Structure formats: C-alpha cells, structure tokens
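Part of the complex only, each chain left as placed.
Naming follows writing order (A and B), and every chain is counted from residue 1.
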C-alpha cells in the first residue's frame, strides 16, 4: 500500500463543556499542524498516488473554512465539543467530500483510505483513519 | 478509527548480553521519548477518545517505576535484555494493566488497541502494537 502525506496548519479558538476538561472549559485556542495521508494500492501512469500540489490546495480549502475562527460560534459545531479528536473526523469528512466530487481528479477516485492527524502540541496529537469509497 | 497520543520520556541505564550488541554490552544508557497511542472506533459523549490529562498521568506513573534506574538491577528484568523493543512491550503491558483496572475511567474500557513507541535517538525507534480487551 502506498501513502502520500501533505501538511498544513490552522489556528482556532474554542472552549469545551464538561468537568473532565478542567481549565480547557475556558475559551482558549490551538494551533493544529494537520497531516493528511492518502492511500492507494498502486500508482497511476504518472507514478504518483495523487498530484501532491492538488492535494495541498484541497487541504488548504478545507482548512480555510476553519482557520482563524472561534469554533464555538460555527453553526456546524453547535452543541459539540470541538476536541482534537472531533476535528480529525471533521477534516476527514470534508476532505472525503471533496475527493468524492473530483477535486483530486481521477486519481482521487481510486484512493482506498485516508488518515488525518492533528498535532496540538509537542506532546499530544490525535488521528482519524478510515476507508474511502472508490 | 480514532487515535489519541500522549508523549513523555524516561532516562535509564542498562547493558546487553550477546555478541550481536558489540559495545552495547557495556553498561550504558538511553533517553527514551515515549509515545502512547490509544485507539477507539468512536468518541465518548464528551467528544474524546480518553481524557488526555488522565492518560498523561497514567503514563507518568508507568514510567516513574522505570525512570532514573539501572534496569540491570530491576528484579522484573532478571535474565532479560532490556532492549528498546523489549521495553515497548513492558510499557504496553503496564499501561494495559492500568487501563484494565480502570485508571483511564469508563472510556478506557472501550479502547480497542494501543501502540507504544520508544524513540531512542534521532535515527532509531521501536514500537509494539496490540489489541486491548474491551
């Protein structure tokens, strides 16, 4: 299995509800360094998994809708804790939608899996990995 | 599948038996930067895999029993080479025991897998990955 990974980052504010979160119940924020890993069992005629430049652009588009925002005020997240784990799935789903509608070209249609990793600091990260319908 | 990872480190002395180890047969030591990855197919009601603060504390407890020690003198390791690989399994097992006895709370009981990575330098690491009974 081949994998290609591209990296970008986003900077958001949010707060969490639930005693388990302690001081993180206060409005605070995070830089998330985001890795998107795209998987395919074979390479295309050009010798790539997908066009890495195109993957980088699509990731930027997905992150631009979240970047420099207070996630507590985003309609899409009403009533949800936008934890690092939760956001890995959000970004996974939004990337998957764009792949399904052809934003990564024909190669995108033959991707079989994706993993999204959000690094929140030098000592913690979260990831979501799942299959892609092809 | 969701994953959350927490990082800490330990600093130990040890020596290895066996010609394959060359100069590492002498008493020497290592800093191990330790990543513990916890896996679960879905998030809990708070939106997390486990309480990351709690996971960090449990990892610290596990490492505290090994930290700043000469592993050659630890009764638990008599007759064993405490290689990086061996220690990944040691830490995996000790973390699994704590999870089984509820140290990560209810969320811990629904974890399905764990991976422990020990980085021994900028050019080498070892890992052990296995399932967790839930």
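Assume a residue touches a chain if its C-beta (ideal position, glycine included) is under 8 Å from a C-beta of that chain, and two chains touch if they have at least 3 such contacts.
Since the structure is predicted, the reported quantities are computational estimates derived from the model, not experimental observations.
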Original post:
Full complex copy number, with 2 in place?
Top reply: 6
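By definition in this document, only the chains that are shown with their structure count from here on.
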Original post:
Distance-wise, how many Å sit between the C-alpha centres of chain A and chain B, to the nearest whole number?
Top reply: 27
Original post:
In the complex formed with chain B, which residues of chain A make contact?
Top reply: 16, 18, 20-22, 80-86, 88-89, 122-130
Original post:
Along chain B, where are the residues that touch chain A in the complex?
Top reply: 1-8, 43, 46-49, 51-53, 56
